[in-house]
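A single protein chain has been omitted; all remaining protein chains appear in their positions.
Our next item is subunit A:
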Amino acid sequence: MFNQYRNAALLLGLALLPLSLLAGLMLGSVPLPADTLWAVLQGDDSAVSGLIITDLRLPRVLAAALVGAALGLAGALAQTLLRNPLADPYLLGVANGASLMAVMHLLGWPLITLLPLPLAAFIGGLLAFSMVWFCARGRGDQINPLILTLSGIAIAALLSALTTLVMLLGDQRALGPTLRWMLGSLAGVELGQLPLLLVLLIGCAAVAWQRRQQLDALLMGWNKAQTLGVNIRRERLLWCGIIVLLASASVALAGAVSFVGLVVPHLARLLLGPGHRALIPASLLIGALLLIWVDILCRTALAPEELPLGIPMAVLAVPLLLSLLRKQAQ
């Protein structure tokens, strides 16, 4: 009975995805009717509407789907690995490390400007996670999930303070784009930037699906999972690596979009249960759908002005998260 409901819900989500992508192409500061979209999809890209769809909206809506799916999956993995329902992919310091490097790039710091912005952010995320991992390591390479979480919070706070300092010392005219990047935005994304995240997402989702049983075992805690044959040292390195790769690549593309990785796994669990057989595809789908529609909201709510992704995400996600937590507490 539950399996039938689960399969039906996943099929419904899968059907909603192309519809949402089409809506993302049609809706924006300039709404485009379906016949115009159809003509452009047939190859007629001569008109302005063709440029809007192929050059602006198509990369953007695809990027929203990819970033949403990547952060949804990374959030589900982080909550399982750390056995903490409040964990999100940014808890390992990734967003703050990426933000610091991106802000330094935007403010024209020497050497860092030699790298493309996405690559600088990606490296910042990886370096921050390396610091968290190093701080959390105990005697004999032992790692406690609580120490890992607290190290992540501490390093994130330090990097956040450094980011503020860099902003205060930097050129005040660059603060606008810097702030927009820190709150997340898909404006200006190009098709050529998407293949890296697409390949990473497919690879990471395939590994997670193939190891869903090990992920279920991790829900019991690291010690208990080990008694069922799970190689904890290997698994925690694998999952931390995957979380950091997905989060860093997402931040590099869309900036530090908050709340997606936190709220999506909760929604997926509420709808389809805690087992990873359903949680992995559900987190991918819900993450993609959520960010596509939040991006549409960002483009249309105050058109022609655009909102950063972080603002509507916070407005939508905080009440949702609080009501989910309240329901769980009851």
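In the analysis below, a contact is a pair of C-beta atoms (placed from the backbone, for glycine too) under 8 Å apart; a residue touches a chain by one contact, two chains touch by 3 or more; residues count from 1.
Heads up, the rule we're going with is that contacts and distances are computed from a predicted model.
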Undisplayed chain, where the name is taken from the UniProt record, one of "ABC transporter ATP-binding protein", "Flagellar basal body rod protein FlgB", "Thioredoxin" or "Carrier domain-containing protein": "ABC transporter ATP-binding protein"
Residue of A:Asn7, A:Thr164, A:Gln213 or A:Ser323 touching the missing chain in the full complex: A:Gln213
Residue, one of A:Ala34, A:Ala157, A:Leu191 or A:Leu228, that touches the chain absent here: A:Leu228
Residue ranges of subunit A at the interface with the undisplayed chain: 83, 140, 213-214, 216-217, 219-221, 223-224, 226-232, 269, 273-275
